[in-house]
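After the C-alpha cells below, expect a handful of questions from me.
Complex shown without one protein chain; remaining protein chains in place.
Letters A and B mark the chains in the order given here, with residues in each chain numbered from 1 onward.
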Amino acid sequence: MADVAVPEGLWDTQKVPEGIVANWFCRDGGTVEAGATVAELMVEKTTYEIAAPAAGRLHILVPKDGVVRPGTILGRIEEA
Amino acid sequence: MPSNRILTMSRAISEAIAQEMRGDPNVFVMGEDIAKYGGIFGATADLLDEFGEERVRDTPISETAFIGAGVGAAMSGMRPIVELMFVDFFGVCMDAIYNMAAKNNYFSGGNCTVPMVIMTATGGGYSDAGQHSQTLHATFAHLPGLKVVAPSNAYDAKGLMISAIRDNSPVFFMFHKGLQGLAWMASPEAAVTEVPDDAYAVPFGKAKVVRQGKDVTIVTISMMVHRAVEAAEALAKEGIEAEVIDLRTLVPLDRETVFNSVAKTGRLLVVDEDYKSFGLTAEIIASVVENDASVLKAKPRRIAFPDIPIPYSRPMEQFALPNAEKIATAVHEMLGKGSKKAA
Partner (left out) sequence: MTPSKDQLLWMYGTMAKARYYEDTMAAVYMEGKTPKFDIGAGTVPGEMHLAAGQEPCAAGVCIHLKPEDTVTATHRPHHIAIAKGVDLKKMTAEIFGKETGLGGGRGGHMHLFDPKVNFGCSGIIAEGTGPAVGAGLAAQMRKTGAVAVSYFGEGAANQGAFHEALNLAALWKLPVIFVIEDNAWAISVPKDKATAVADNSVRAAGYNMPGVHIADNDTLKIFEVAGAAVERARAGGGPTLIEIATYRYYGHFQGDPEVYRPKDEVASLKAKDPIERLRKQMIDGGQVSKAEADAALAAAKAEVDGAIAFARESAYPAPEEALQHVFAA
C-alpha cells in the first residue's frame, strides 16, 4: 500500500494550522495512475495538488471537506 | 474502459481547452487573469504552463478591445477563446458580442465566419450582489447569431466546450460559478462527474433527460438542474415521479425533447435562475403551448428569479432564488395536492 500524504512542510503551519480536502479526483475504490492529480487541498486561499504516488486502487481516508495538516495521510493506494 | 477519474467542472473545462489547443495551433485563450491565475473561476488552470504566454494571454481590463480583438482574430482564421470574467460585465463590451461576433457571418452572407468562444461565469447565491451574481441566459439567447451553452456538470462541460471550440459560429459558453467545484465556493456533488480522458464532443441542441418520470416535466438548465433533481428525489419519497430535463444548450434549443416529455406527463414546470419576465421560462412555456396546448392537464408553471436587482443580504437573496423547496411546492400544487396560492 502506498500512502497519499500531505507533504511535510507544504505550508507554514504557524500562519495557517490547517487546510481541507477541496476535491478528490477519483472515487473511493476507483483506480488511479501513478503521478495523476488525485486530490486538491485548500489552505486558506491557496490550492495544492496532490499526485498519486503509485498506480492502483484508491482508498479514501479523509473525505472532501475533511481537515488536513502537513503529514496527514489522506488515502492509500492498493498497488496492483 | 470506463474512467474512474472524476473532475470538477472547472478542470473539465480547462482540460477541454488544453486538448483542443494541443490539436490545433490556431486555438488560443485570452482574458483577465487567465494566465498565471488560471482564471478567477478556474476555467484556464494549468494552461499557461503548457502553452506559454503567446497562446495564453492576460489582457488589460479592456473588454471592448479584447473581445473585439477576438472577433478580428477569428475572422483572420484563428480560434480564440476569450473569457468575460463575469457575465455581468457584458455591458462594457456588448457591441463586440452581439453586433459583430453574432452578425458578421450573416452580413457577409456566410463568407466571413467568426469561430470564437466567449466563456463567462454566471450565477449567484453566495452574496456577491446585483452586479456579480446574474445569470442572463435570456439576454444572450435572445439575440440572433450566437450559440448559447450552459452545462450543469463536468462531463457535459468538457464535451460542450470541445464542441464550442470546433464550431465555426461564435459560441457563448456560460458556466455557473457555483458548479465549478472551486474550493472556496460551495458546489453540488453531482456537478463533479467521471470525465473520459479523450476529447469527446457533446452536441448542441440535444437536451438530456436527467431523471425520468411520469407525473410532471421539470425543464431547466445549469445550476437549477441540481435543485430540480433535489426536489425530484424528495418528491419520489412521496410517490411523485418528476421528469427532469437539462436543456444544456439554449441556442440551439431542443424543444422536441420538451414536447415529448410534456405529452407524456401533461404537466410543465420551468425553472431558471435568470430574471423571470421575458426569458427562458416564458420561451419554454410559449413553445409548448404553441405546439400543442391540449396535452396540458394543469396550468404551466415557472419558477425564476423575480424581476428585481439581486439583493446582497443573505436572507433576501435566498428568498428570491429558486430552490428545491419551491420546486416541490409548485409540483404539489400542480398535482392538486396542496396550497393553491401562487408561489
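Note that contacts are C-beta pairs under 8 Å (C-beta built on N, C-alpha and C of every residue); 3 or more make two chains touch, one makes a residue touch a chain.
Because the structure is a prediction, the values reported are computed rather than measured.
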Report, in label order, the displayed chains that the undisplayed chain touches.
B
Please identify which residue in B:Ile17, B:Ile67 or B:Ala232 touches the non-displayed chain.
B:Ile67
Touching the hidden chain, out of B:Met75, B:Val117 or B:Ala141, is B:Met75
Tell me which residue among B:Thr8, B:Thr44 or B:Asn104 touches the hidden chain in the full complex.
B:Asn104
Which parts of subunit B are in contact with the chain that was left out?
28, 54-55, 57, 59-60, 62-78, 80, 92, 95-96, 99-100, 103-115, 144-145, 147, 167-169
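Criterion: only the chains that are shown with their structure count from here on.
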Rounded Å distance between subunit A and subunit B, as computed from the means of their C-alpha atoms
31
Spell out the part of subunit B that touches subunit A in their complex, as residue ranges.
4-8, 11, 181-184, 192, 194
Give the list of subunit A residues in touch with subunit B in this complex.
20, 22-27, 30-32, 36, 40-42, 45, 47
